[in-house]
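For this view, one protein chain was removed and the others were kept in their places.
Going by the order they are written in, the chains are A, B and C; count residues from 1 in each one.
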Amino acid sequence: MSDSNPQVVDWRSQTFRILDDGFVRVVDVMGDDASVVQAARISYGSGTKKLHEDRGLIRYLMRHRHSTPFEMCEIKLHVRVPMDCWRQWIRHRTANVNEYSTRYSEAIDAIQTTGPTEWRTQSISNRQGSDVNLALELGERLSDRESQLHQLSRDIYRERLDAGVAREQARKDLPLATYTEAYWKIDLHNLLHFLLLRMDAHAQHEIRSYADVIGRQIVSSWVPLTWEAFEDYRLNAVTFSRCELRLLTFLNQNALSQAIAEAIEMGWLDESGKTLRVNRERVEFESKLERIGVKVPWIQYKDS
Amino acid sequence: MSDSNPQVVDWRSQTFRILDDGFVRVVDVMGDDASVVQAARISYGSGTKKLHEDRGLIRYLMRHRHSTPFEMCEIKLHVRVPMDCWRQWIRHRTANVNEYSTRYSEAIDAIQTTGPTEWRTQSISNRQGSDVNLALELGERLSDRESQLHQLSRDIYRERLDAGVAREQARKDLPLATYTEAYWKIDLHNLLHFLLLRMDAHAQHEIRSYADVIGRQIVSSWVPLTWEAFEDYRLNAVTFSRCELRLLTFLNQNALSQAIAEAIEMGWLDESGKTLRVNRERVEFESKLERIGVKVPWIQYKDS
Amino acid sequence: MSDSNPQVVDWRSQTFRILDDGFVRVVDVMGDDASVVQAARISYGSGTKKLHEDRGLIRYLMRHRHSTPFEMCEIKLHVRVPMDCWRQWIRHRTANVNEYSTRYSEAIDAIQTTGPTEWRTQSISNRQGSDVNLALELGERLSDRESQLHQLSRDIYRERLDAGVAREQARKDLPLATYTEAYWKIDLHNLLHFLLLRMDAHAQHEIRSYADVIGRQIVSSWVPLTWEAFEDYRLNAVTFSRCELRLLTFLNQNALSQAIAEAIEMGWLDESGKTLRVNRERVEFESKLERIGVKVPWIQYKDS
Partner (left out) sequence: MSDSNPQVVDWRSQTFRILDDGFVRVVDVMGDDASVVQAARISYGSGTKKLHEDRGLIRYLMRHRHSTPFEMCEIKLHVRVPMDCWRQWIRHRTANVNEYSTRYSEAIDAIQTTGPTEWRTQSISNRQGSDVNLALELGERLSDRESQLHQLSRDIYRERLDAGVAREQARKDLPLATYTEAYWKIDLHNLLHFLLLRMDAHAQHEIRSYADVIGRQIVSSWVPLTWEAFEDYRLNAVTFSRCELRLLTFLNQNALSQAIAEAIEMGWLDESGKTLRVNRERVEFESKLERIGVKVPWIQYKDS
């Protein structure tokens, strides 16, 4: 790999700071866009090398979910993450992991703190998410209390160690937001799957902060053709279900009454076809229609 | 499967209590010892059925690490575990998991507590372990402080929720010892691997408590022939390395001076061959010799 | 599970015949639609049980790629497949497998044969596929020659065994189309992924025959709600890439010249915007447009 491009050097040597005290840095990589192409071509035999350009081949592979050539690239990251966030991260089972051990060593003395303006409200529309930030005054009180709790848990952790308690037991009441570190090694295919889920708007703010950096700062520089294809065919793609395709067809054919009948059938409208039902799938479909410039046919209807 | 045996009913329906507020219970199983045999026999063809009895075949498979037939059995458990312990558990990547979500729901209001007599000292010989328990008076003080910390973290979690903070953020400072629940589904081969590591004397007390119950109460009843073979060929087996085999041969041949020379070569004794070096592998070998009734040749030597 | 429905009994006990001498049959299952729901609900806590009906919850999970609850179901199949086909099958790495061993036993004396009308021509449009069938007369000659080869390979296999050659070596020249058997155990999530790829029009006829039966005969009966959701949100869904969404938006807004400019930019039309380029992605987009009732804007253009 040519290192003459100063930006290429950057993503390999830079420590990307995330949250108040976390980071991601690249330890090592194996392969790049050319390795994806090389692996794909073994399926085509030597004669086909001229038929496809690299970019076209990578885009073809991504579009048709031929995932194995992307597995031929590997990346190893060193990350520092709140344990709370790491609990989500580690659910991706295809990676290789070595995590800092608080059985062998004292816990890292760093806990993710929340500034007065960073407290988020429970999402109304989404049971698992968060919406806007809380008022400053309330935030200040919450941050004070957080600081109090962090201090007490630090004191008690120290008291236990001083009293001779085993590290494996002393750590038991550390806050979930305590930072941990790990080496995390994963192939490019599985990394893209991780990014698809964790860069998503529904992912929690904390892990999304890491995923955004890994995707937009690191992967996009490491394998630019793969990243471009990923953005086009996965990250910014939209899938229409069988029912949505049927509805869309009616709309494109100006068969409005059939479209309404379909929406009633789906439970999106009540039986009169004049009132909206509370229905998450309907709302998702409406935003897809907006995305492709189609007017929502029941836009003027009232909620039930 | 015959359910006439009352004990068979037991392991399937009982909720096994573990730690102060944890549990394990069987949700479902697929297959049993007979399924292991059935799968193994597809490799042998129909004619061989008479040649092996089931027990002998299972023991043969276990002894020779033919692991795939054991993958034909599957078990699904419902477990309640401190998150601290779950962090170790989840490192076994071959299982299927659905964990209680503290993004969707309020955290389970239970934190593992430590009685005054349950505080363990840091192990001297083993950097990751714990040894004996601390004195009662000291333990009482530590338990008091633990209780104080649990109360504050509970109060603050409640304050956050009451203030409208999103659940995904409110949970950030829960103590690691907060209980979580999960469905955990794994095949028998990978379960045995989990048990081999987590029933080991070096495993942390908490996870060992779960592994012991899963192994000795559940698996031993579910697949008794497989469990017996596992105990004989894995759990209670001892492996001698190439160097240890060489040493053992010298000892068996009464070639003491060659044994001592080998131990010097290994760095277990100093160059005079008269003084022990601090060496963990030597200590491990000594306990293996004791296990098979062989006298440690340098037993009278002094430590360096 | 209620067994009163005679059709339910059927999929569990029937041996489904496939190709000239292959089959699929269910050996065992763990869980069903209710297990998916049960696992999903642990994330929601007890209070939410009333909010979702089972069907709605399963559809939500499928739509949003919440895959872990589907991993809570497991199925074990006994299959008989030509080795050639098995070579594709086994590429799915998440399954547990015990295959008939031709080291331990003599090879199964069955080779997939091809009737005179079953010879397929190389696909023109698709480098890896096949199109229509060859003429009968030609097919008859090919079937004769196939039969000749099968006879010779059988004779030689027998000669080797009679001469005392080890089974592991005698088998070396068996035709790839020789049947093998296996127990194949997989969780529902990974099975659906297998079916998505292998029921696809681009999958080879042979493996598609197996996938169709497993999907439409077995899975659809075993977990009907999951199967319905899979058909709606995966099997019959269509994904539009970022570029396709842009184009679709222009078309919906009657911005034809911008649509053409975009298609030129994509390399689908030449620079004049009047001539089609050979481009597989364009052809794919055209068939998507047809699917949703939108006229292809360059339909009257001529090929380059």
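Following the convention adopted for this analysis, a residue touches a chain if its C-beta (ideal position, glycine included) is under 8 Å from a C-beta of that chain, and two chains touch if they have at least 3 such contacts.
For clarity, every value in this text was computed on a predicted model and none was experimentally measured.
Student: Quick one: say which of C:Asp109, C:Glu168 or C:Asp200 touches the chain that got left out.
Tutor: C:Glu168
Student: Looking at A:Lys185, A:Arg208 or A:Arg282, which residue reaches the missing chain?
Tutor: A:Lys185
Student: Could you please point out the subunit B residues that touch the chain left off the display?
Tutor: 44, 48, 59-60, 63-65, 127, 197, 202, 231-233, 236-243, 245, 248-250, 252-253, 280-281, 284, 291-294
Student: Name, in rising order, the residues on subunit A that touch the hidden chain in the full complex.
Tutor: Counting only subunit A, the missing chain is touched by 28-31, 35, 38-40, 42-45, 47-48, 68-69, 71-72, 74, 76, 96-101, 104-106, 181-183, 185, 187.
Student: Touching residues of subunit C against the unshown chain: what are they?
Tutor: Spelled out for subunit C, the touching residues are 82-84, 87, 90-91, 93-94, 97, 101, 103-104, 111-112, 114, 119-123, 127-131, 134, 138, 141-142, 145-146, 148-150, 152-153, 156, 159-160, 163-169, 171-178, 204.
Keep in mind that, in the parts below, only the chains that are shown with their structure count from here on.
Student: Shared interface numbers for subunit A and subunit C above half of all numbers used, same, or below, different?
Tutor: same
Student: Just the number, please: Cα centre separation of subunit A and subunit B in whole Å.
Tutor: 33
Student: Measure off the straight-line distance from the CA centroid of subunit A to the CA centroid of subunit C, and report it in whole Å.
Tutor: Taking the average C-alpha coordinate of subunit A and of subunit C, the gap between them is 29 Å.
Student: Please set out, as single numbers or ranges, the residues of subunit C touching at least two other chains.
Tutor: Subunit C, residues with two or more chain partners: 44, 48.
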